[in-house]
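A protein chain is absent from this complex, but the other protein chains hold their places.
Chains: A and B, in written order; residue numbering restarts at 1 for each.
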Amino acid sequence: MLSKSDLREFFREMLLIRRFEEKVEERFRAGELPGFLHVAIGQEAVAVGVCRALEEGDIIASTHRAHGHTLAKGTTPNELMAELYGKLEGCSHGYGGSMHLYDVERGNMGANAVVGGGLPAITGAALAFKLRGEPRVGVAFFGDGATNIGTFHESLNLAQLWQVPAVFVCENNHWAESTPSWQHMPIEDISQRAVAYGMKAVKVDGQDVEAVYKATRRALEHARGGKGPVFLAVNTYRLVGHYIGDPQVYRSKEELEETRKTQDPIEHLRTKLELSGDEVEEIDREVQEIVEASVEFAKNGTDPKPEDALKNVYA
Amino acid sequence: MPELSYREAVRDALSRAMRDDEDVFIMGEDIAEMGGSMGVTQGLVDEFGPERVRNTPISEMALAGAAIGAAMQGMRPVAEIMYEDFLTLATEQIVNQAAKHRYMSGGQLTVPVTFRTQGGAGWSPGAQHAQQLESWFVHIPGLKVVFASTPTDVRGLLWSSIYDDNPVVFFEHRTLYGIKEDVPDELEPIPLGLARTHRQGEDVTVIATGRLVHEALAAANEAEQEGISVEVVDPRTLLPLDEDALISSVRKTNRCVVAHEAVVRGGFGAEVAAVVQYGAFDWLDAPIERVGAKFAPLPFAPVMEEFVVPHAGDVLHAIRRTVGRVDGN
Partner (left out) sequence: MATEVKLPRLGQGMESGTIVKWLKSEGDKVEKGEPLYELDTDKVTQEVEAEASGVLLKIAISEGEVEVGRTIAVIGEQGEQVELAPSEPAGNGSAALEVSGDPEEEGSPARAREQDRARGRRASAALSDQMAEIRQPAGDNGGRIKASPLARRIARERGIDLSAVAGTGPDGRVVAEDVERTAASGAAVALPAPALPSEGVEVQQLSSMRKTIARRLTEAWQAPVFQLGITVDMSRALPLRERLVALHGEGVKPTISDLITKICAAALMRHRAVNALYKGDAVELYPTANIGIAVAVPNGLVVPVIPGCERKSIAEIAESRAALVGRARGGKLQQADLDGGTFTISNLGMYGIERFIAVLNPPQAAILAVGSIEDKVVPVDGQPAVRPRMELTLTCDHRAVDGATGAEFLRDVKAFLEEPGLAL
């Protein structure tokens, strides 16, 4: 199904996300970025694998860790970086920031700072698609931590009950901020959560972008075909802290080292594609240029006027 | 002119909207065959079918949130929250999501969802089934809040709420469902943000909402016997508030009473009093009186319930107090 050149595309995309996130970390530490920032380093394969599987018209809703999803769904690095810098050219025009990235035209219904906050709307969007007879699917991203909150349970229950075309992508990176999953979940197999609602659940290796892509394609087909929603239990790893600057005092150094060495999805794909050092360097140079350019773009962007704060409250 | 009850007026607005527009659908707990806990949606499932008249599980977050999601995709859902008290469960979605999507996206989204709910004391429903929480939502930028008190008003305002492109929290009052009134043959949409003067007067303005509009009118009749001429104004839309109408009325009468069934402290009346005080400071001949429920959860025993909840008599006392007082005394 996926050609080598498709996979090379994925590699480039993932590396772009990686370099973008590293640049965000760098700029944050330099004190240039206001607010809270959560980078998705280690989870690039999930973003790319899922978003690349979507069709035109499909929509996503994301979480506080949204940069990867947003880029993978088609928002340009320029627009994203400009948003992080609070500029009018940003995808949310300076109104949202890192945790409220929206790109409605490209099908991104918004990142959400409330854990599980975006799930009910995906159930609702899928309902709208069904009522209108549109062949579109709503895809929600969320983490293992979110499977504990009310909105998760209510959204899955309702989605399955009404058989709406939705795909619930759980990025299980085994941490809810500083709380390991064994400390927040009484079960080990997170896919059980969906089974409780009678929903089809699929386990996926989140560090293998090809596996993610394939699983997503099948899930979309299921949902789009009117067979009801699907829960993807994607196993992945967070190679950094919860937020930029998080010293991860709660995580063992050895575990972190080990995970970084063995669970890097970009490394996995590079190995699978047997890319040479030169090839990687070329791609790397290209994406780094794009990322650098996005910082320039953002820094030269337009500041909102203070009074702009009172616009967009009402339609 | 047909005579419609408040309940029928709500149903009429919903039906006409659903007939006119495929994008309008309703969802809530027990709204289909049962026709809703208050019988408001009686018969709608027969006309429009279960796809557009949807029973939901007891899931206020998903109920509200799904409505929001569908609205974000361009539909105009009307979600019913069975009891106003359960708004508390849906509040995260209403406040954090519906109210803010447009803003946080920098104007990319509209969320034309309407949340209908009902509340009110009078039949010993107990503390968790009778609250009046409208003031919480008046506090949230991005929301609109409506509270109609008559059949004509509720019909025209519900229609306008459905077709407003912003999320609207639409309050109905349980004990008003049965009141009847002649309404125009054709539904006349009433713009949001417009107050209505029920009764002209010279001596004191009573600004009242919901059930207290009727209590205020009764009190005004009594006051007339005592030689006090009372003007009764219903804001109808609490957010955005028709400040001009309220302020001009008080500039005319020089005295103001605010009356609502909700608890006085921190209630919507406090906002109105502040607005009126600011806009009519030099026209006020007496402090502004607030009438509302006493500061306690709603008791069950009828004798206690009646004590806590405000009535025409309380409005009358407040009216008298405003005229008995002179400047600064």
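The criterion applied here is as follows: a residue touches a chain if its C-beta (ideal position, glycine included) is under 8 Å from a C-beta of that chain, and two chains touch if they have at least 3 such contacts.
No experiment lies behind these values; they were computed from the predicted model shown.
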Displayed chains contacted by the hidden chain, counting the whole assembly: A, B
Contact partner of the left-out chain, one of B:Glu181, B:Glu222 or B:Glu243: B:Glu243
Residue among A:Pro34, A:Gly57 or A:Pro135 touching the omitted chain: A:Pro34
Residues of chain B (touch criterion as defined above) contacting the omitted chain: 243, 247, 251, 275, 278-280, 282-284, 327-329
Contact set of chain A toward the excluded chain (per top definition): 26, 28-32, 34-36, 86, 243-247, 249, 303, 305-307, 309
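One rule holds for everything that comes next: only the chains that are shown with their structure count from here on.
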Residue ranges of chain B in contact with chain A within the complex: 22, 25, 51-52, 54, 56-57, 59-75, 77, 92-93, 96-97, 101-110, 112, 141-142, 144, 165-166
Sites on chain A touched by chain B in the complex: 59, 90-96, 100, 102-105, 109-110, 112, 114, 117-129, 131-132, 138, 150-151, 154-155, 157-158, 161-162, 311-315
